[in-house]
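Have a look at this one.
With one protein chain removed, the remaining protein chains of the complex are shown where they sit.
By written order: A and B. Residues from 1 in each chain.
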Amino acid sequence: MSLLSVRNLRVSFDTETGVVEAVRGVSFDLGRERLGIVGESGSGKTMTGRSVLRLIRPPGRIAADEMRFDGVDLITASEPQMRALRGRRIAMVMQDPKYSLNPVMKVGAQLMEGLRQRDGMSRAAAHVKAVEALDAVQIRDPERVMQAYPHELSGGMGQRVMIAMMLIPNPDLLIADEPTSALDVTVQAEVLSILDGLVRDRGMGLIFISHDLRLVARFCDRVLVMYKGKIVEELAAGDLLNARHPYTKGLLNCLPRIGGARVPLPGLDRDAGWAE
Amino acid sequence: MTTMEWLREQNPASRWQARAGQTYLNWLRLKRNPLAMAGLLITSILLFVALFAPMLAPHDPIAQDLSQRLLPPLTSGHPMGTDEFGRDILSRILYGSRITLYIVLLVVLTAPVAGLFIGTVAGYFGGWVDAVLMRITDIFLAFPKLILALALVAVLGPGMVNAVLAIALTSWPPYARVARAETLTVRSSDYIAAVRLQGAGGGRVIWGHIMPMCLPSVIIRVTLDMAGVILTAAGLGFLGLGVQPPLPEWGAMISSGRKYLFEQWWVATMPGLAIFIVSLGFNLLGDGLRDVLDPRSSGK
Partner (left out) sequence: MALIEIENLSVTFNAKGRLVKAVEGVSISVDAQQSFGLVGESGSGKSTILRAICGLAPMTGGAIRIGGDLVPNPRGRAFSARVQMVFQDPYASLHPRHTLDRTLSEPLSIHGIGDTDKRVMQALSDVGLPQSFRFRYPHQLSGGQRQRVAIARALMLSPAILLLDEPTSALDASVQAETLNLLNRLRTERGLTFLMVSHDLAVIDHMCDRVLVMQNGRAVEELSRQALASAQMKTDYARALFAASADRMLEP
């Protein structure tokens, strides 16, 4: 059964110089699988992720023919209904833990906040749960991390804390917006494998948004390639080499390779027709 | 090419066109904020009234007519009533706007400018320059504004120019602080590093690169402070230490109307309302400007 189904999603912004359309008619289905959304800046991938959670404020506007999560109509849901979904059933991990963790609260307090306020747990019970969550993301010294402030953690640790925090309520769907882009290469692999394990164990749906086509292809089951607000290609991750759309092929080819020839890298000749 | 097209041109052909185009876009952003527009309206009215007071005022603001004293508002010929000397309150308020505007402009031209210079120099050079300048700033900040203004006026004697001087001398420290804070943030940016790497000296960097970045904060602060300046001038006038009678300064008008507050409320209330409306106008405008000029929202 489809966990999330989206038909003809449109996101636009009213600016003083006119209307800017960030997403122009995106449709997809998501079951309990991993879907990657790939695009460059301005492709609308982040806006798509945020629309699912209705996190776009005026002057932005969301419209869709259908946007349904497990039977709940996300377009017409009221704000209290959306609040009940956010965090509990749909969670979001963002790029830089420096900006998404509260810098003046200790990590432990942030982890326990949701449990105590949303679920009414006692402090002791929440503490136990928080430590469990940090364990699940393979943080070796959870007690020390609980007492630390976000700026005292490295990027990789911060991101793991973020993931732990988002997964405590056991959501059905996780939207990860460039979760490893701010991390060092060696740390990226670790964080991704942790995420991989958790998603698999809990049978969650995952939307993985990134600009890195190869990374997404290795990590996800299916890939959507976006360009200027539209989906230009949809393919299974294993089929990446057989991509047909020239934009996808161009993205694959323009990256430098270790040991590659010292010739100018093939650029991407953008065709205005792709935006149609 | 129409003016609109010229302003909206994506590829300007000169620095002047580029600058005008950006100003136009900022204007469009400001226009979308109804409260800011209200503030702009109020301040424009203040400007208009101050400029054309002689033509707008029905009576001479200083002429006394004791047979007409303490008439209530909406009496014919005196929409706002008269004060204890029979002077028309509306005319006094209209002429008083000139005094208000004069004080505000003088303060604005001196205090923020001095504060901007001191703050940017202190922030950019750091070290002992920063320490010395900031300690001087601290000394001025340590005094409560009104008390220091009072002390200065007591020494220099009452009068409009001295009141302005007193207010200016007590207003500049916050601007220095604001400018210094912005400078400290801006100082470590890559674009400052780039121009220093080109061999630019301190003067060029501060004047051409750092000050333009501090201007928005200072401008916003100025509009928000205007209310405070007006109130301080009114306070000095109220205490009889600012503008001297018979000049129709609004604060002085409130002071002299105190005695009649219960029976003839209009004598003190009308100038009070004028101060309130003008202060509100500047505040709304300042808030609106903050949204437009905030570098965080316009820079990506």
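What we mean here is this: a residue touches a chain if its C-beta (ideal position, glycine included) is under 8 Å from a C-beta of that chain, and two chains touch if they have at least 3 such contacts.
Since the model is a prediction, treat every value here as computed from it, not as a measurement.
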Just one of B:13, B:55, B:142 or B:155 touches the chain that is missing; which is it?
B:13
Which of A:59, A:197 or A:238 touches the missing chain? It is A:238
Since one chain isn't shown, list which residues of chain A touch it in the complete complex.
40-41, 155, 184-189, 211-215, 217-218, 237-238, 240-241, 250-251, 254-260, 262, 264-268
Touching the missing chain, which residues of chain B?
10-15, 17-18, 22, 189-191, 193-200, 204, 208-209, 212-213, 295, 298-300
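The rule is short, and it goes like this: only the chains that are shown with their structure count from here on.
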How many angstrom between the C-alpha centroids of chain B and chain A?
48
Chain A to chain B touching residues, read off their complex:
16-17
Listed in rising order, the residues of chain B that touch chain A in the complex are 8, 25, 28-29, 32
